[in-house]
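Note that one protein chain is taken out, while the other chains of the complex remain in position.
Chains here go by letter, A and B, matching the order in which they are written, and residues are numbered from 1 within each.
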Amino acid sequence: MTYLAKSPWIVHYNGSSCNGCDIEILAALTPVFDVERFGIINTGNPKHADILLVTGSVNSQNREPLKNVYDQIPDPKVVVAIGICATSGGIFRECYNVYGGTDTTIPVDVYVPGCAARPESIIDGVVKALGILEEKRKKIQEKAGEPLKAGGAV
Amino acid sequence: MIPEYLMPVVTAILYIVLAPLLGGLICGIDRKVTARMQGRVGPPILQPFYDVAKLFEKENPVVTVAQNAYVLSYLVFMAVAGALFFAGNDMLLVIFAFTLSHIFLVLGAYSSYSPYSHVGAERELLQIIAYEPMIILTAVGMYMVTKSFFVSAIATSGIPIIFYLPGVFIGYLMVLTIKLRKSPFDLSTSHHAHQEIVKGVTTDFAGPNLAKIEIAHWYEYVFLLGVIWLFFAWSPLIAIVVIVVAYFVEILIDNTFARVKWQLMLRSSWIIAGMLGLVNLGVLYYLKLVVPS
Partner (left out) sequence: MIDLSFLIAFPALVALLMLLISGQKLRSALVIATAAVLGLASIALLFLNWDKNTVLVNFPFEPATEVMLVIEVLLAIWILYLGVKHRKWLTFFLMFVQAGLLVWFETSYSIHIERGFNLFIDQFSLIMALIIGIIGSLICVYALGYMETYHHHHKEIKDRRKLFFFTLFVFLSAMFGLVFSNNLLWVFFFWEITTICSFVLIGYAKTEEATNNAFLALSMNLLGGVAFIAAIVYLTNLDPNLLHLDTLLASGQAVALVPAVLISFAGITKAALMPFSSWLVGAMVAPTPVSALLHSSTMVKAGVYIIVKFAPILTGTTEGLIIAMVGGITFLLASFMAISQNNAKKVLAYSTIANLGLIVACAGVGTYNLMWVAILLIVFHAIAKSLLFLCVGTVEHRIGSRNIEDMGGLIVRMPKIAIMMFIGMAGMFLAPFGMVISKWAAIEAFITAPFGLIFIAILAFGGSATVFFWSKWMGKIISVMRDQKVVEGTVAKEKWASLYILTGLVVVVCFAFPLISSLLIEPYVLNIYGHTTRLAQANLTIMIMMLCLLMITPLSMLFYRKKPAAIAPPYMAGRPTPTHMSFAGSLGVTREVVLSNYYLPRFFGEERLFMAGTALCWGLLLIAGTLLAGVIL
């Protein structure tokens, strides 16, 4: 039994998004979708988070901060790229200053395409990320050579 | 039967074991009620336990190793303060231990050189000076009514303390809002989905350290509500009803007020402590002089 899946806290990073996807993420927190039902909390601090939601493409301005935010999330962690810009760079892909999607900078686990991505698909993406999160936790524990049990990584 | 002299030890141990469970449960109910007030379904009642269990599963990155010691001390002394309270010890001693534990949290926040946790630490200190006078006056008020600082004596005095200390009680509820980290006074850090300066004092704590802070907070919950109990200790039934109502009112305030600036918090809590608390005590003092019992 593991608790990661029961309490996934997210941190949301807006790379260079047009705010379309960001509004959809926030919509997921509203009473209509109410993701806190699943224990999901939007933390605003990478050190408290488990899941990184990235919107918008990666350019030379936001590349370092994105990497920094990713590094500050304690393991195990997963990255969900939200919206077409975050998955591939979208219509900005060919811009002179754009590197492309999120995966040009940090490893991405789940891609949620859409312009903008719909709240349902965002929630779907996060739920999918939970499975990956659990796998990562197992891997980390096996690596540390500890027996597989919850609460082992104190 | 447990012999009389062992009772304090037993209650202290019961507190140390049960308070986190009770505190976590209260926290879960709090979140559920909050969600319902906002027209949401809300998380399961046990959600706080899931959160803490999850945090223990995570890695423990620190800015400096000393952070671990500060957080551990925060948790330990919070538990000690509450245990002393439930073992029936001197109220003032309990308050000093309580302050000590908070200083450790503040020091932990200071020890990382991050602007966010720094501001959080300063604000936490402001909160401490905002609530401490009122809490001391509460203890003093209970002494004036029951002639003892010892929690055990106050709890078993059989005197309806609330009738003597209505002003102090209202003042205490006011600082309870600060202590429970509820809006409008959740300046230094806040609860669940609330945000303030990326969670202030807790900014640079992650994983297990954050979990320990949360558990310490559960201990704090039970201790603070225990003080309400003292006001109504002569009748346990009323005490429980009042605790439930008081907590509900705190949640309501949390959901209907916007966060204020620290100036307003400091002013209002000092004025309330001064007006309600001191005037209440002054009247009591005067009556005692005029009407010798």
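We adopt the following convention: a contact is a pair of C-beta atoms (placed from the backbone, for glycine too) under 8 Å apart; a residue touches a chain by one contact, two chains touch by 3 or more.
Not measured: the values here are computed from a predicted model.
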Point to revise | Identified contact with the non-displayed chain, of B:29, B:136 or B:170 | key: B:136
Exercise for review: From the listed residues B:32, B:118 or B:179, report the one that touches the chain absent from this view.
Suggested key: B:118
Point to revise | Where the unshown chain meets subunit A, residue by residue | key: 13, 45-47, 64-69, 71-72, 74
**Study point:** Residues belonging to subunit B that touch the chain removed from view
**Key:** 59-66, 68-69, 72-73, 76-77, 80, 84, 89-90, 92-93, 96-97, 99-100, 103, 106-107, 109-118, 121-122, 125-126, 128-129, 132-133, 136-137, 140, 143-144, 149, 198, 203-204, 206, 263, 266, 270, 273-274, 278, 281-282, 285
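As a convention for this text, only the chains that are shown with their structure count from here on.
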Study note, to complete from the structure: dist(centroid_CA(subunit A), centroid_CA(subunit B)) in Å evaluates to 35
Review point. Which subunit B residues qualify as touching subunit A in the complex?
Key: 31, 35, 38-44, 47, 50-51, 53-54, 56-61, 192-193, 195, 198-199, 202-208, 210
Exercise for review: Can you check the complex and tell me which residues of subunit A touch subunit B?
Suggested key: 2-4, 6-7, 9, 29, 31, 34, 36-39, 41-45, 47-48, 50, 72, 74-76, 137, 150-154
